[in-house]
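As you look at this complex, bear in mind that one protein chain is not there, while each of the others sits in place.
Chain nomenclature is as follows: A and B, assigned in order of appearance, with residue numbering initiated at 1 for each chain independently.
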Amino acid sequence: MKKIGKQTYNIKDDVVIRDTFTVVGTKEGEGPLKNNFDLIVDDLWGEDSWEKSERKFQKTAIETLLNKNRLQKDDIDLLISGDLLNQIVSSSFAARDIGLPYIGIYGACSTMALSMGVGSLLIDGGFASNVICATSSHFCSAEKQYRLPLEMGGQRPMSSQWTVTGSGAVWLSNTGKGPKIKNVTFGKILDLGVTDANNMGAAMAPAAHDTLKQNMLDTKIDYDLIVTGDLGIVGKSIVNRMFHDENMSIEKKYDDCGTIIFDIEKQDVHAGGSGCGCSAVVFGSFLYKKLLNKEIKKLLFTSTGALHSPTVSLQGDSIPGIAHCIGIEG
Amino acid sequence: MNYVMSFVIGGLFCVIGQIIMDKFKLNAAYILVTFVVSGVFLNYFGIYDKLVEIGYSGATVPLPGFGNSLAKGAIEEASKNGFMGALSGGVMKTAPGVAAALLFGYMVAIIFNPKKK
């Protein structure tokens, strides 16, 4: 059995994160991580609609990752990707143009860790040698699908988060040098009855706490840094509180991509960043660089997702949260 | 004086809306609906006419003023044409505002594109 403890898969063979590529929109490119991203472009990027633009973000991230490593289509066994739009159209249409064998996945904002987790298992199982994992989100297409029209005047509550416009792609391989994925924990769905779609951090925090804790219990690794995907300031505080309650405080080595990617005060993003692209571009730029130059040796990377839809929310359903963890050694 | 009272009464309507929004976390659509319906019934009980006397445009420009016009139209027409009047009066009285919103909305949609945020 490669499974250790209750929920964690131990990756024994090499699964190397060979390279990454990140592309973000204007606002993200003005944030604290601006020097870490590979490409910063205009949000519409010359396209006709936000949906087409998001597709271009993801396609560009994947294609550029392949090109800069001189990879041919035949070198890659599988593309695993997903996004937030209905029927994950951004990923499927990007995959259509790229022409790799494709698994489309939906994990809402947990997609990045989910795709990397599935990719690692396939490589470790000997089913694939090289896998590309990618995801994207776009503020404008997400607002249109989940909230109100862009030009509608009004105030966002202080607990609301700002969907990141951007896409990140990661190349996983069974050979070569680079940070290695050591373990994967897929989380359980937890739902503590949060119905406020403007407080996603609170909806996802219990799931994040549960998966993080399970990974630490299963692997017994003392990580240098623990990062969650897009809990924002509200969810981050709640996760800290939950670990504190259990005398397992992680406060000193814990951060959240949603609070790293934006300058929360200056960029008026209220509780922080969110969306599939949030953890993808923060991992692919900022965190990956830290792993490469050995600033971080052991990283627990987590993406967090809210698995609701506007329709069921209107019917009164609460927001189910999920989180997936990946243990990485630099 | 008209201007001052317009400002004060109009501003107060908005403050009530803001409190409902922030305190009860109500979506804007609920506020609009509540305001229009309350305007209709305030007119029926004869209160809204007094508000217009004090507040001028401060009472007619906010959405309860839209409800006020609706009720006025329905009641006036009902007194002239009975049931059919009650059915059509409100729509007739408020038709210019609604049609204007539709017309301008359509024109703007054709000319402009949504801006990135």
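As a convention for this text, a residue touches a chain if its C-beta (ideal position, glycine included) is under 8 Å from a C-beta of that chain, and two chains touch if they have at least 3 such contacts.
Heads up, the rule we're going with is that contacts and distances are computed from a predicted model.
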Per UniProt, the name of the complex member that is left out, chosen from "Stage V sporulation protein AC", "Ketosynthase chain-length factor", "Putative decarboxylase, beta subunit" or "Tripartite tricarboxylate transporter TctB family protein": "Stage V sporulation protein AC"
Residue of A:Gly5, A:Pro32, A:Gly104 or A:Pro157 in touch with the missing chain, whole complex considered: A:Pro157
Where the unshown chain meets subunit A, residue by residue: 48-49, 51, 144, 148-159, 192-194, 199, 202, 206, 233-234, 237-238, 241-242, 245-246, 270-271
Residues of subunit B (touch criterion as defined above) contacting the omitted chain: 2-3, 6-23, 28-29, 31-33, 35-37, 40-41, 43-44, 55-58, 60-63, 65-67, 70-71, 73-75, 77-79, 82-83, 85-87, 89-91, 94, 96-98, 100-102, 104-115, 117
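In this text, only the chains that are shown with their structure count from here on.
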Rounded Å distance, subunit A centre to subunit B centre (Cα mean): 45
Complex interface listing, subunit A residues touching subunit B: 25-27, 42-44, 139-140, 143, 148-152, 154-155, 157, 196, 198
Subunit A-touching residues of subunit B, taken from the complex the two chains share: 21, 25, 28, 114-117
